[in-house]
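Missing here is one protein chain; the remaining ones are kept as they sit in the complex.
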Amino acid sequence: MAKLNMVQAINLALMQEMERDPAVVVLGEDVGVNEGVFRVTAGLHRKYGAERVIDTPLAESAILGTSIGMALGGLRPVAEMQFSGFSYLAIGQLEGNASRMRARTRGLFSCPLVMRMPYGGGVRALEHHSESREATYAHFPGVKVVIPSTPRKARALLVAAIRDPDPVVFMEPKRVYRAFREEVPDEEEVMEIGRADVVREGTALTVVAWGAMLHPTLAAVDRVQAERGVRLEVIDLLTIAPMDVNAVAASVQKTGRCVVVQEAPRSFSVSAEVIAVINDKALMQLEAPVRRVTHYDVPTPYFGREMLYIPDEDRIGRAIEETLDFA
Amino acid sequence: MAKLNMVQAINLALMQEMERDPAVVVLGEDVGVNEGVFRVTAGLHRKYGAERVIDTPLAESAILGTSIGMALGGLRPVAEMQFSGFSYLAIGQLEGNASRMRARTRGLFSCPLVMRMPYGGGVRALEHHSESREATYAHFPGVKVVIPSTPRKARALLVAAIRDPDPVVFMEPKRVYRAFREEVPDEEEVMEIGRADVVREGTALTVVAWGAMLHPTLAAVDRVQAERGVRLEVIDLLTIAPMDVNAVAASVQKTGRCVVVQEAPRSFSVSAEVIAVINDKALMQLEAPVRRVTHYDVPTPYFGREMLYIPDEDRIGRAIEETLDFA
Amino acid sequence: MPLTTIESFSVSYLQVLDENGVLDRALEPELSDADLLRLHRFMEMARDSDQRMLKLQRQGRIGTFPLCTGQEAPSCGAALAMRESDWLVASYRERGARLMRGEPPTQDYLYYNGFEEGAAMAEPLSMRRTTPTQVILAAQTLHAVGIAYAMRLQGEKDTAVVTFLGDGATSQGDFHEALNFAAVWQVPVVFICQNNQWAISHPREKQTRSETIAQKAIAYGMPGLQLDGNDVLACYRATREALDRARSGGGPTLLEAVTYRLLMHTTADDPRKYRSEADEQAWWRKDPLVRFRKYLKEVKGLLTDADIERIQHEISEENKQHVQAFEARKDFKPDASFDFVFGTRHAVIEEQRALFLQDLARRAGAGEDGARTAAREEAAHG
Partner (left out) sequence: MPLTTIESFSVSYLQVLDENGVLDRALEPELSDADLLRLHRFMEMARDSDQRMLKLQRQGRIGTFPLCTGQEAPSCGAALAMRESDWLVASYRERGARLMRGEPPTQDYLYYNGFEEGAAMAEPLSMRRTTPTQVILAAQTLHAVGIAYAMRLQGEKDTAVVTFLGDGATSQGDFHEALNFAAVWQVPVVFICQNNQWAISHPREKQTRSETIAQKAIAYGMPGLQLDGNDVLACYRATREALDRARSGGGPTLLEAVTYRLLMHTTADDPRKYRSEADEQAWWRKDPLVRFRKYLKEVKGLLTDADIERIQHEISEENKQHVQAFEARKDFKPDASFDFVFGTRHAVIEEQRALFLQDLARRAGAGEDGARTAAREEAAHG
């Protein structure tokens, strides 16, 4: 058991999975000698060599396309997109092939591969380095989308993703990378893909959040609970797709009120699907409109303005209070 | 005024816009000499020549990427993706550049371009030729997404899209291409982008649909109206993004019941956003959960099975009846 | 060092059997009679299937499909050069190669009638190592590179990968990325471009300004060769040499097989819109089958005209039975699409399946069993 930040925790997952299964390979731009631009792949190249920790030429479609081939050929590729903003170049391969190989071949071929990528804002980065576009990937049938929120979950979910029989888009909130440390067990730990985590139990209201947004959410929840003496339930979604709809539904059936917090732009987003799920399964218990606290439908502002646009504790807290007050 | 099918109506829009504005150019695979695989560009090459009706080499990223350059250089490119299933190769250019040029340059540069593409199933086509993925494009800030449902609207909206100052993804329901004819005025007609159309007025329930789904929707609505003697309101969304949220809200505030019909897979889709909009603006008037009639979260089946998966009059009608009956 | 020439390159062309059936003995590959007859049989079989499918399509008994008539040589030649354990990562015009690797024609009939059931076979090994038809142009070339990497890493030193694409597909970014990765990794991949002169209506000269596709190999520091793609002996020989090099660690090769799509692009296409009958006629005179038959008759003395007719008749009869088998097949589970979304079970998918089945049941106005049967029939008749 050691206290690790998310970068170290992800690194631990990669180290141990490479050790456990010789079919696991890591590939991407600067993941080898340079150990990744965030050092997520630290030590891998030295330990497992250039054949299994592959510094690729600079081409995202090729990284994913060759990963598909590797998966067909029996490997378990973990492909890195250096930033999620470059992953769009690989969407053709993801939508057109990875997501369909199992359906196309009636299960004869499949694409067990992980497309890892740092996503999200708040780190004063250049253009294309700050988006949250999980909804884009979540809508493709055949693709799983996972977003961990803490080091321990990141480790356990990445292990699951690597062992998963399907393509998993694994989005890492880079703002959390070094934000804090958490105890992470040395021994193997696996979390099931497809399960949300109820991180606070409560009765007055449900907050659904994921990734980097979990942390300002928890701060807001703690403040409101302290000030109002109510218990709020917080669901960490973890798997975006296929969503744990029953966890969301059960919670809102109980609390009757819900706030969804996301870093992504508002429209056509994951928060809309959460609302749709509530509509399907808990509408009759709903006592107030579901509030969404989101980014806005604008091209991501450069970092000079970005913190004005990303939900923070303040905005989240206010949305919770207003939803509690709704009568 | 002539009775045109959708292919002819789109062709009319292209013809007239090319005539009106020498900056309009059409480019894509097989759009010139061959007049498009659906003959949408019939006669253009003969009339306006190979410099303005450009048969490109086979590369979607290049078609969109050079369109961006053309737009920066003062042209009004209308780029065709031969089928929407190949448009993913151009998403890098769309998300990374077209959608952001205005924001990046504080309005100094912009990308007035149209990315036209046939989409949707029901025509016994090969793999990748039957998807409906409007949600993928709708979520990108800075991109407009338009889906016409009839020949006349297709013509008037394409004219608007060509004159629009921003990138417009124009998705054409290929199943409607030759399905029926409609009177289309010879003289110019423009419909505003961003406005939904109330195609049936009613009070008992709102149905929201778009594209090819409008037609089984209307058939179902007509049947239910006739059988039950109620008036149903039907909204043809037309612009997916930015959505005409007020039209949807006003209707559901009035009717209190809503069914959304889409050809796309269910989760993380446009129907979810419609529900979210209703949640935001009409929840208190809502008397029943919003029902979604959709495709399923499965890789599009080949055509041997596809008609079992695409919503039809029967499924839509049943959802309307159940929503009317909900108490 | 002022303006200096620092590098020189050249591109070669291979032809063994010319358009008139004249053989270059120095280049003739050593092939057993059995192999030659196999090659002949499958080229005839590919041609016959194409013609049969065209009829089926015209009668509405299958859907749209791409034709391979005239392009039998590159894929049959390559398939003969391959081992069972090699991978074939083809596009959609390689019926010949897939037939040679053990795929019965019924698979294509099913596939082009809209059933995934036609897309993959677990046996024999050669089919387990044949990826299904891939429609996104050039995407498969990257898969080939990844597969080759996987084979090498797992110690299958003798396994190589053959991948096919068209002349139009060479314009795609994925083609470039695949050749570049393959060369940097020095993986055992043979890229075969079937330059059939057309990408639907777009002629080769407007697809790229390079005089040959073969010279594109220079951009990747890779060997490239142009060859007569209607000469199956050249196709075999070039693939074989590239495979030998690949197996011995010499890395990838780009082959440009110059051929011609004698019929329409797919059954939805009308070549009269963009090319002349004269152009087509000129290429019919280079028909790869005519030339190879002549070689077998006149050079090898392996077959007579009567033999060939008999073989064609056999194939035709065989194919008729395949069509019957295909049309007799009705075991299409309607909700199968839910079975192959993921390799794991998820509530969202199972909920939707339940809705789907409920809907079918209601539709059939009967219990779920009735619905399944009804749906199966609806599916079967598309």
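The chains carry the letters A, B and C, assigned in the order they are written, with residues numbered from 1 in each.
Methods note: a residue touches a chain if its C-beta (ideal position, glycine included) is under 8 Å from a C-beta of that chain, and two chains touch if they have at least 3 such contacts.
No experiment lies behind these values; they were computed from the predicted model shown.
Note that the absent chain touches A, B, C when the full complex is taken as a whole.
Looking at C:Met222, C:Leu296 or C:Ala364, the residue that reaches the missing chain in the full complex is C:Met222.
For the chain missing from the display, the contacting residue among C:Asn113, C:Ser126 or C:Asn180 is C:Asn180, taking the whole complex into account.
Counting over the whole complex, chain C has residues 1-16, 18, 24, 26-27, 171-177, 180, 183-184, 186, 206-212, 215-216, 218-222, 226 touching the chain that is not drawn.
Against the chain not shown here, chain B presents residues 23, 25, 51-52, 56-57, 59, 61-62, 65-75, 77, 92-93, 96-97, 102-110, 112, 141-142, 144, 164-166, 193-194, 242-246. Within chain A, the residues in touch with the undisplayed chain are 29-30, 32-35, 37, 55, 57-59, 61-62, 85-86, 89, 124-128, 266-267, 296-299, 301-309, 314-315, 318.
The rule we apply is simple: only the chains that are shown with their structure count from here on.
Distances between chain centres, each the mean of the C-alpha atoms, put C farthest from chain B. Set side by side, B-C and A-C show the greater C-beta contact count at A-C. Inter-chain spacing, taken between the CA centroids of chain A and chain B, is 30 Å.
As a whole-number value, the distance joining the C-alpha centres of chain B and chain C reads 35 Å. Each of residues 116, 135-136, 173, 336-337, 340-341, 348-349 in chain C touches at least two other chains. Touching two or more other chains at once are residues 92, 96, 102-104, 141-142, 242-243 of chain A.
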